[in-house]
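So the structure is just underneath, and the comments pick up after that.
Apart from one protein chain that is not included, each protein chain of the complex appears where it belongs.
We just call them A, B and C in the order they show up, numbering each chain from 1.
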Amino acid sequence: MTEYSVVGKPLPRVDGIAKLTGQAKYTTDIVLPDMVYAKLLRSPHPHAKIISIDISKAEKLPGVEAVITGKDTFGIRYGFVDTPNYPAEERPLAEDKVRFVGEAVAAVAAVDPDIAEDALDLIEVEYDPLPAVFDPEEAMKDGAPQIHGEITRSTSCAWEDWGVARKSHSYTPVNNVASRVLISYGDIEKGFAEADYIREDRFWSPATSHMAMEPHAIVANYNPFTGKLDVWLNHMAYELKRYWLSKTLGIPIQKIRVHQTYIGGAFGGKAVIFDFEVIAGFLSRKLGRPVKIVLTREEVFSSCRNSIRFDTTVKTGVKKDGTIVAQDVKVIVDAGAYKGSAAVAMFLSHQFSEPCYNRRNVRHEGVAVYTNKNFGFAKRGHGAPQNRFAVDSQIDMICEDLGLDPVEVILKNLRKKGDVLPNGDKLESYGLPKCVQLAADAIDWKQKRGTQRDKNRGVGIGINGMFSGSGYWPFACAAIVRLNHDGTVTLMEGDCEFGQGADTTYSQIAAEELGLPLEDVNLISGDSELCPMNYSNFLSGGMFVGGGAVYYAAYDLRQKMLKVASELLKVGPEDLDMKNRSVFIKARPEKSLTFGEILRYSIQKHLGDPLIGIGYKKAVPEIEFYPSLSKGTGRFTDAYGLAAATAEVEVDRETGRVKVLKICIADDCGYEINPASIYGQMVSQAVMGMGDALLEEVIDEGGRVINPNLVDYEIPRAFDVPEIMVLNGCDYEPKGPFGGKEAGECARAAVIPAIANAIYDAVGVRVHRVPITPEKLLNALKGKEGRR
Amino acid sequence: MRDFEYLPTKTIKEACSLISQYKEEGKILAGGQSLITLLRQKLISPSYLIDIKGISELNYITFDEKNGLRMGALTTHRAIEKSPIIQKKYNVLSEMEKSVASVQTRNWGTIGGNLCSADPIGDPAPSLIALSAKIKIVSSRGGKTIPLDEFFTDYFTTLLEPDEILTEIQLPSPVAHTGVVYMKFSTIEAGIKIVSTSISITLESDRRTCKDAKIVMSAVAPVPFNAKKAGNLMAGKKINDDLIAEAAQLASEETNPTPDVHASAEFRREIANVLVKRAIKQAFEKAKIA
Amino acid sequence: MLIQEKFLVKATINRVWEFANNPEEIGSCVPGCEKIEKIDERRYLTIVQAGVGPIKVRFKFISTITEIDEPKHIHLESQGADMGKAGSFTQKSDVDLREISENEVEVSYISNINVVGRLATFGERVMRAQAKKIGEQFIRSFKEKIEAKKEIKS
Partner (left out) sequence: MEIAKKILKVKVNGRPYEMLIKPKTTLLQLLRNDLGLTGAKQACMDNSCGACTVIVDKMAVKACSVLALQVNGREVTTVEGLASRDGKLHPLQQTFLDFHAFQCGFCTPGKLMSAKAMLDENLHPNEEDIRRDMEGNLCRCTGYKQYIDAIKAVAQKKEGAK
């Protein structure tokens, strides 16, 4: 393998100085001259007609600059899923009725945030409460309250812009069904008929919060003279926000600029457009002044997206030796008041399973149901955590029933490198078998499995797979590398830095390709006006797509420089190499040129060509349009990230409290561009997965979130972190930059079943609903599994 | 947050005179570690905030064998945690303080402020009650000293009249052959308490017979309370596993927990039983060597 | 939050029914009740003062009786808000009377109370405890009043 000098090294992060000295600016830190602050009035009712809204008192409060309601924003529609068959139904402010507690009803802009808040108290809304429904199975029954009437064509539909000729039409939900998926291949009946053993089990995953440290925020500044809207906001790909802002506000896309800010954590939760972002833009245009909105933590919990509630029934048929021959998965998603990304999550929970086991005959059916609750969106693994908890828990149960070893059964059922999945995706890199082995060995599986029940200790395992980007319209990314006259380069790439380390790893890729030290790469990222097209920062497309574009841009510049240098040195470009800030003749390294000399020559002799490299990449080059989610057909990704996790726990039988002793994660991210960064991603997912398994749930009652703060919504803290081992299960990905692919999302979903299975190994009982709280486990130990 | 007049004070007298002037319209601010959250959420909006944190005469820790420990109400949690005399003589307090909220809160928050906010899941109250703490309350009308046990009347409510200020916490000198422990149960280490208990066991000189037992519980009723039936059961008896189990059972029956987002009432009661059992055992072991 | 209680009252079922349907009498049993007023046959306006420690609220709400089955069952829905804007709430209650003997009635109620706003953020545990306490006080004075009156009459 080639010896690299920049990639593969745990170099310090390039955003480090800014972040460690307090200079890094986040949206919440942005202050503009003449700025006003807006607050939103939110519905106290889960389902109610709005009879009237009286804003006159609020408008008269000194310091209030504007008050708007659904009348002002009437007709604006948007949403993440916005297809010809399923038009988007979200709106910035409620119009005729409210559908969940926390839905925005009015907004106030004032000279200071306290005045804006006081003004909210002066708005009088008369509601007529309607019967509400909170349970998806209840909601599907005849006679249940209907949450949506006809959903007409959205104002922000993306399809026409991307050349899809299909006409969109309205959609009227029946029995509150928001969307369905049905994916199948093989012959499920035949599969079960061939099985020696069949089990059916049901598992539940609740809504959990992304709990990014920075609450959602925006600063929007509309310039009435130029018609330009400048925004600073929390995002995960500026093209998405820019697109939605353009469509909802009717401002041409080239007139909207998303400025670079650091983003205080995202985990999927900030990719989509929010009510308050549209409102900020709307108010700024109305006032001709900058408008800032920072949500409270309570708003983040109850009005922004949480993860998606899954109720999963898995039926699996196996041969005596544990070989899976059929799997039938039925998912009911409690979508909430709007569909959010429910349809996508139902599909992904299937597709992320595909690179894991070869299940031979598969049926995956999902229905997403409207209820009068806050709705959901992607969270780190988007559908995989919910599905892996169900599937890998059940594998563990089957092994128990048949007296088999889970690690052996998992290894037996894994896909093989080079496999082509039923949808056509090919596993060109596949480190999962290695990951399973590494994770099992690290936890001392052979010694510890099934042998420590007398000490109430146990070990468990889980696995997962994840896209490296996919074809959400148009899911492409470009990068530019320009050569500077001092021999350094400037890299322009759109991905925003929300903690994942994109700024650093992308700079490393460019530096390596160009033979430069990391500090010679000047980076401009996350600014929609300074960087080229970018859609790669979610669905774990960062490294594979964004990093890929950077690689190709650097490669392009390298070729151009070599060509110029070959003229100067009078040898062929193939005889040259680039290292240590210079281009030299391979056979005679003393014959070299600095980059500055190359640039000068190019400008002097090549019509002023300043040597600019351009690169671009698409997640799946073969597909032009968004593939079908509801049928699961079509190509989705060119590379899957893979992970296995094991955990060891100790249970206090008298209290039901679980102490996680150790978590081991083995991950296949293709190649570790920055090993320290990968290590950070894995530890992060170990701890987040532990929170999912044991602690976290956004609890609602009567449609209201009853733990919308960091006191009542507990996440792991410094003291709770167990011993964590991170193991490198990489398998070189031929299509990735230096072999790299997904790293940031996959492992979380493997950790959850690992812990659940370890608990079973320790005490012999199983809780079917995460989080496995002390109370639930104690009840299970006493043979009465309850909801709590 | 709504506007208020800010009135910093330097002496107890000054503070008493201001609070007797404004009564319900005024509010005493010490460390403010829970008060400022309430102000920010506009759940309370006093017109006058009387800041007593600058009263240096309320910030002290003294000890002598005869009178025991005296702590000014403005002693910070951190000062209690780090006090050598408390570590030596009332170790349970310094250990307990280590788990009060976070270092940041312990640095600024005061013991008096903590007791006056009367949060039913507050850490210090159970241990202080187990140590037979008394508190001194003053107002421009005079002063009084009452057992801490009687101070709390309901969720977030105390006996304190609107014009009164808590000034001192008093603990008697440690009694021989006594072991005191504090134990709590939460889902995560620094999580919200589902149950907590502080237990004081005093043994006869045979080191096996219980002379006196205090079983104080919190988070399982509107106020921290001394489970007297359980304590009385133990007094005069030789301590063994059966007695401990019986006492724990009795103590858990004395609870009156409310279900909430963290736990059901039944679960709280069960955990109370387990926790009390464990804590008595530990206190017994400590008492044997004390 | 769901609050469920069951208790016995020593009185005839008609007496209990009559008592429960008299705004003044019932109001006198609600701790902190400042005012209870009949708007029309099915609707009542109530102002109740409540509080937790330093937090004081005054709820003004309208209750509507949506189902009535004399003398056994009432379904009642209320909605209102704190007059200081600390929060608003809705409530749905079912009250059922069951004759145990000629002079003993079992009263059971299920109340689903939903509080939103700043008050709700203060903490689920406190809200719940407070509702439970108010319920307990209500039952106590309800029993005392009915049973005391009965004694006077007899």
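Convention: a residue touches a chain if its C-beta (ideal position, glycine included) is under 8 Å from a C-beta of that chain, and two chains touch if they have at least 3 such contacts.
Predicted model, so just to flag it, every value in this text is computed and none were measured.
Asks: Which chains here would be touched by the one that got left out?
Replies: A, B
Asks: Quick one: say which of A:Leu122, A:Ala212 or A:Val698 touches the chain that got left out.
Replies: A:Ala212
Asks: One chain is left out of this view; which of A:Tyr262, A:Phe310, A:Phe347 or A:Tyr430 touches it in the full complex?
Replies: For the chain that is not drawn, the touching residue is A:Tyr262.
Asks: Which one touches the absent chain: A:Asn358, A:Ser566 or A:Asn709?
Replies: For the chain that is not drawn, the touching residue is A:Asn709.
Asks: Given the full complex, what residues of chain A touch the hidden partner chain?
Replies: 10, 12-13, 15-26, 28-29, 31, 210-215, 262-267, 294, 296-298, 498-501, 676-677, 679-680, 683-688, 709-711, 715-719, 721, 724
Asks: Just the residue numbers, please: which parts of chain B touch the chain that's not shown?
Replies: The missing chain touches chain B at positions 1-6, 8, 29, 32-34, 36-37, 39-41, 47, 49, 51, 53, 78, 98, 101-105, 107-108, 189-190.
Rule of thumb we're sticking to: only the chains that are shown with their structure count from here on.
Asks: Just how far, in Å, is the C-alpha centre of chain C from the one of chain A?
Replies: Roughly 47 Å, centre to centre.
Asks: Report the inter-centroid distance (CA atoms only) between chain B and chain C in whole Å.
Replies: Spacing between the chain centres: roughly 35 Å.
Asks: Of all residues in chain B, which are in touch with two or more distinct other chains?
Replies: Expected reply: 261-262.
Asks: Multi-chain contacts in chain C: which residues touch at least two other chains?
Replies: Touching at least two other chains: 121, 123-124.
Asks: Would you pull the chain C residues touching chain A in the complex into a rising list?
Replies: Where chain C meets chain A, its residues are 1, 77, 79, 85, 88, 90, 112, 114-117, 120-121, 123-124.
Asks: Can you check the complex and tell me which residues of chain B touch chain A?
Replies: Contacts found on chain B: 1, 185, 187-192, 194, 261-264, 267, 270-271, 274-275.
Asks: Report the residues of chain A in contact with chain B in the complex, numbered from low to high.
Replies: Against chain B, chain A makes touches at 114, 654-655, 657, 694-695, 699, 706-707, 711-712, 714, 716-717, 719-720, 773-775, 778, 788.
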